[in-house]
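One structure is given below, represented as structure tokens, and several questions about it will come after.
Of the protein chains in this complex, all but one are displayed in their positions.
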Amino acid sequence: MSLEYTSSEMMSVTAARALENGTTCFVGIGLPSEAANLARLTHAPDVVLIYESGTLQTKPDILPLSIGDGELCESALTTVAVPEMFRYWLQGGKVNVGFLGTAQIDRFANLNTTLIGDYKAPKVRLPGGGGAPEIATNAGEVFITLKHSKRAFVKDVDFVTTLGFGRDGKGRDNVPNIGKGPTRVITDLCVMKPDPDTKELVVVSLHPGVSREDVMEATGWEVRFAAQLESTPEPSEKELEILRELKARTERAHAGE
Amino acid sequence: MSLEYTSSEMMSVTAARALENGTTCFVGIGLPSEAANLARLTHAPDVVLIYESGTLQTKPDILPLSIGDGELCESALTTVAVPEMFRYWLQGGKVNVGFLGTAQIDRFANLNTTLIGDYKAPKVRLPGGGGAPEIATNAGEVFITLKHSKRAFVKDVDFVTTLGFGRDGKGRDNVPNIGKGPTRVITDLCVMKPDPDTKELVVVSLHPGVSREDVMEATGWEVRFAAQLESTPEPSEKELEILRELKARTERAHAGE
Amino acid sequence: MAEFLSLHDAVARYVQDGATVAMEGFTHLIPFAAGHEVIRQKKRDLTLIRMTPDIIYDQLIGAGCAKKVIFSWGGNPGVGSLHRLRDAVEKGWPHKIEILEHSHAAMACAFEAGAAGLPLAVLRGYVGSELPSVNDQIKFIECPFTGERLAAVPSVRPDVSIVHAQRADRQGNVLVEGIVGVQKEAVLAAKHSIVTVEEIVDDLKAHPNACVIPSWAISAVAVAEKGALPSYTHGYYGRSNRFYKEWDAIARDRDTFTKWLDDNVYRAEENA
Partner (left out) sequence: MAEFLSLHDAVARYVQDGATVAMEGFTHLIPFAAGHEVIRQKKRDLTLIRMTPDIIYDQLIGAGCAKKVIFSWGGNPGVGSLHRLRDAVEKGWPHKIEILEHSHAAMACAFEAGAAGLPLAVLRGYVGSELPSVNDQIKFIECPFTGERLAAVPSVRPDVSIVHAQRADRQGNVLVEGIVGVQKEAVLAAKHSIVTVEEIVDDLKAHPNACVIPSWAISAVAVAEKGALPSYTHGYYGRSNRFYKEWDAIARDRDTFTKWLDDNVYRAEENA
């Protein structure tokens, strides 16, 4: 096989494959939403997608631009109020996987979507926590997907908006009623997983054509690689076709009023 | 005028008249429900009736036997879940008047619907508190209606299920975010109101044909009478007609499956 | 995903002796068929939770299924006492039962908190009531922002909740409509749940904000036609107020009750 695909497509397909059929997934907007819907349209037709806008078990035909596009409600099993969404469905323990993006992530998978710089005098003010702080702690486990870059993958985040494993890797130890936390990070270069002991993110799989040096150059700490480093399977023709159709449908829809 | 009417009818009509048009009323089942619906069908067409089953602004054509008859839902503006009813609508401060019945009431208008005798070995086990404890404290004020008897009107209730003014009359003093409590008690003999200072229930109005002695004999404490004791106005022909039609409709409906 | 089971199998699998069971339905949609199945299967030592234990709990208590009842209003609505509940509490027949009583507001909040995965519910409740003196599960906390004293009760988290609903679709998603009570909360708060429905349909025909419980939040769905009678199912059949009134005489006496139970529950077919 020698399919043509971009590194973004590789990332989306790999992220999609992480979601098992039948999983209940609380979906963040953007890359997670693209991956989750690709999963639903390929190997996981019974994946249950939940968006924080209150839409339960939704099956959008196009990707929503916002977390509360009409498409999400129209294709949902039902739509509940936002307090109910966070109380009954997320905090109530009904979510297997929280699927998140982020602006910054550190070696212990802590996420920063609050700001770059100092809180009182920020260099860049980011949108803020949104649903992430409680998705990351109340979901059974967390998948994270984002593009790999030194700006994004930093040794220590400027601000822990959302708990990965804390600044020392022990942030979930002895905390009752908390999920497993981040179990994998999917980027356009590789897949990372937390070391079982230290919780530091370790590269477990390189995407085809990506070298260790590529990852090291795009990571802001001395990144470690698993002893048994794997090669991420390539996207299939069908996955690429479905992803491209989804993105084309989405673009057409968002171009109109 | 010399209309024929029963003391029960006198009680219902007097209780109904207590409800002003436009009032939002959280209605207990039984006598309060009869009075509240009579009010709605006579002088108070815009009274808003709320039942704890979640039915908001309901307009039943017949009196419900239970607090959750289908009639209540079908004629309601909308029906909400029971937690929402108690949280948003009652505790949230949207109710002007709570309209309650009771098994026992004492001189400080405390209500007992829990049991007669000792809690560990009750002589008579009553149904329990239901909505009353929080209706009585979270509604703006409380109206109480029940038949007058020495068994019901006792000096001290066996158990304070629901606060009137406490065992010493001071139970609401300095309590933040609490309603005014019972402002009138309507019986088949008279109307009672709490003394502004001591909060002891005082007879303010006798129903036509009822003597002070009648009330004293039916009351389990040395009941006081207001200096300006009034005579309760008689029911009008129209009120009686509407009340009787309502009860006849109700009886016909409840006799069927 | 909910499994479609017969009512017999659902009760046999999920209602264990000694379990904490919430059968909910606020006057409407009371799961009578399921309750009768619990009686038929002679489940014992149950802790029965219900805001308004009406005649279904009277029957369960009289049949000897209950060890403890947690409730906020135990009566025959609009009729009077629950004579089997009273006989158990006052005279210990068929055996002594424990009771733990709350107010409606507290229990409704406790179901809400259970669904929300919290250990406690906070409410402005029980002010001046003597219920806290007989229920050690009622505590008070101080608001860290205002200093106000507020009531706290443990959330309700049953081993199994049983509710009745209008209909399920073929995936096991359930529509509840009309007076919805605390049924959704009961299902979400419980470890396991059984939902009986009037029928299975291809399409729930639910409006966008309907009370729909997804299949993946339910353990078992069982068809029980007329499963709420003598209570009612909005859109299907009305409440038998007549039976509620007749129950008073049946339940008043141990013998008439026992005979009624024999004729109408033990000898009845499932769902009959």
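Think of it as A, B and C in the order they're written, each chain with its own count starting at 1.
One rule holds for everything that comes next: a residue touches a chain if its C-beta (ideal position, glycine included) is under 8 Å from a C-beta of that chain, and two chains touch if they have at least 3 such contacts.
This structure is a prediction, so every number in the text was calculated from the model and none was measured.
Q: With touch as defined up top, name the shown chains that contact the chain not shown.
A: When the full complex is considered, the omitted chain touches A, B, C.
Q: Give the residue, chosen from A:73, A:97, A:201 or A:218, that touches the chain omitted from the document.
A: Answer from the full complex: A:73 touches the omitted chain.
Q: Please identify which residue in B:94, B:147 or B:167 touches the non-displayed chain.
A: Within the whole complex, the residue contacting the unshown chain is B:94.
Q: In the full complex, which of B:12, B:79 or B:145 touches the chain missing from this view?
A: Checking each option in B:12, B:79 or B:145, the one touching the absent chain turns out to be B:79.
Q: Pick out the residues on subunit A that sit against the missing chain.
A: 29-30, 52-55, 64-70, 72-73, 79-83, 85-87, 90-91, 110, 114, 119, 122-134, 137-138, 159-163, 166, 171-172, 175-178, 253-257
Q: What residue numbers in subunit C mark contact with the hidden partner chain?
A: Residues 117-120, 122-124, 137, 139, 141, 143-146, 148, 150, 152, 154, 177-178, 180, 207-211, 234 of subunit C touch the chain absent from view.
Q: State which residues belonging to subunit B touch the missing partner chain.
A: 22, 24, 48, 56-57, 73-74, 76-80, 87-88, 91-94, 138, 177
Here is the rule we go by: only the chains that are shown with their structure count from here on.
Q: Can you tell me, using the touch rule above, whether these chains form a line, ring, star, complete graph or other shape?
A: Shape = line; chains linked end to end, path left open.
Q: How many angstrom lie between the CA centroids of subunit B and subunit C, rounded to a whole number?
A: So the centroids are 28 Å from each other.
Q: Counting in whole Å, what is the centre-to-centre distance of subunit A and subunit C, each centre being its mean C-alpha position?
A: Centre-to-centre distance between subunit A and subunit C: 40 Å.
Q: Subunit A to subunit B: how many Å between their CA centres?
A: 57
Q: Touching two or more other chains, which residues of subunit C qualify?
A: If we look for residues of subunit C contacting two or more partner chains, we find 112, 184-185, 211.
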